[in-house]
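So, chain A:
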Amino acid sequence: MKEKSTLETAQEVEVEVMRKFSVEEVFKETPDTYTLLLKPLDKKDYSFVPGQFNMLYAFGVGEVPISLSGDPDEKYLIAHTIRVVGAVTNALVNARKPKFIGLRGPFGNGWPLEKTKGKDVIIVAGGIGLAPLRPAIYYILKHRKEYGRFFFLYGARTPNDLLYKKELKEWKSRFDMDAFITVDAGDEKWTGNIGVVTTLFKHIKLDPNNTYAFVCGPEIMMKFTVLELRNQGLTDDKIYISMERNMKCGMGLCGRCQFGPYFVCKNGPIFSMDQINRFFGRREV
Partner candidate 1 sequence: MKGKAKTVKVDYLARVEGEGALYIKVKGTEVLDVKFKIFEAPRFFESFLRGRKYHEVPDITARICGICPIAYQMSSVHALEDAFGVKVDGPLRELRRFIYCGEWIESHALHAFLLHAPDFLGYDDAMRMAKAHPDIVKKALMVKKIGNEIMAKLGGREIHPVSVCVGGFYKVPTKRQMEAMREDLKKGMDLSVELLRWVADLKFPDFEQDYEFVSLRHPDEYPLNEGRIVSNKGLDISISEYENNFVEEHVPYTNALQSYIKGRGSYMVGPLARINLNYDKLWDLTKDMLKSIGFKIPCRNPFKSIIARCAEVLYSFEEALRIINEYKEPNESKVDYKVKAGRGYGCTEAPRGSLYHRYDVAADGTIVSAKIVPPTAQNQKRMEDDLRAMAPSVMKLPYEKAVWRFEQALRNYDPCISCATHFLRLEVERS
Partner candidate 2 sequence: MLSQQKLYFALDAEAFGNFIDVLKDLGYTVYGPAEKDGAIVFEILDSIKQMPRGLYDEQSPGRYRLTKKDNQRYFGYVVGPQSPKYVLYSPQHLLFKVRKDGRTFIPQPDGKKIAIIGLRPCDLKAIEILDNVLLKGPYKSNAYEAIRKDALFIAVNCVEPGNNCFCTSMNTGPFAQSGYDISITELLMNGSHVFILETMTNKGTEIVSRLKCRNATEEELNVVSKLMEDAKNKIRKKLDVENLKDDLYRNIEHPNWNEINNKCLACGNCTLVCPTCFCSSVFDSSSLSMDVAERWRVWDSCFSIDYSYIHGGSIRQSIMSRYRHWLMHKLATWVDQFGTFGCVGCGRCITWCPVGIDIVEEASKVRD
């Protein structure tokens, strides 16, 4: 219950606490996941680095952290891919009618795309975890010459759950990247790999000294992916993962996203394994 604060009676002043965006388009990616294209109502441009996230607000419903999933070079149409799991995510994807979506951000750090120039990169994604990695893929493909080999492993529960199907097809057919896709359970039409994402590692051979890995997906998937990467000889300083914790402010003030000594919102969401190996995968940390 809310108790009235004395400030409530104080004078109120109009301000910008969040920017307002309109929903331009909604794509249905999977039965429960949608990509939204948002346009700034204030017509100012918007920039971010791959891996960052926004706090998105659905009027009267709530605010949640959602990664940017679009092209970092696109300044006026920003993309978010949202899986509907509860009230706020539901309101966001059904928000075609309302006047605006509130947006605060971008928050957080990004994937180490500068530092990895000249190196091989492997991206491993599970389910909705592909969303924050897509901007990184766009970036690498756009600056393809500046990177070494580029691997992409992606797994989803079923063929139906794969995001960005058109792009997946394109990525698979490119010669300048090695893309592997798998599903936990196939259907009649599925002719690709079946099995969890870590089973894809048998298809590739990494150069441990020259490869950086970017990983995002459910915590358990990341845990096993990290083991595979270590198996292939990658050291923890070369493995980056994107963490998820409860977030209420995105600004390091509410304290909820703490993970060991880090605030996921301001020190993350992306961490190198050597930063967090003490805590990662431990129960209830």
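Candidate entries met the following condition: all candidates are chains of the complex that A comes from, given by their letters.
The working rule: contacts are C-beta pairs under 8 Å (C-beta built on N, C-alpha and C of every residue); 3 or more make two chains touch, one makes a residue touch a chain; residues count from 1.
Everything numeric here is computed off the predicted structure, so don't read it as measured data.
Candidate 2 is the one, among 1 or 2, that touches chain A in this complex. Every residue of chain A that touches candidate 2 in the complex is listed here, in rising order: 2-3, 5-8, 10-18, 20, 41, 57, 59-63, 85-86, 98-100, 102, 244-246, 248-249, 251-256, 258, 260-263, 266, 278-279, 282-285.
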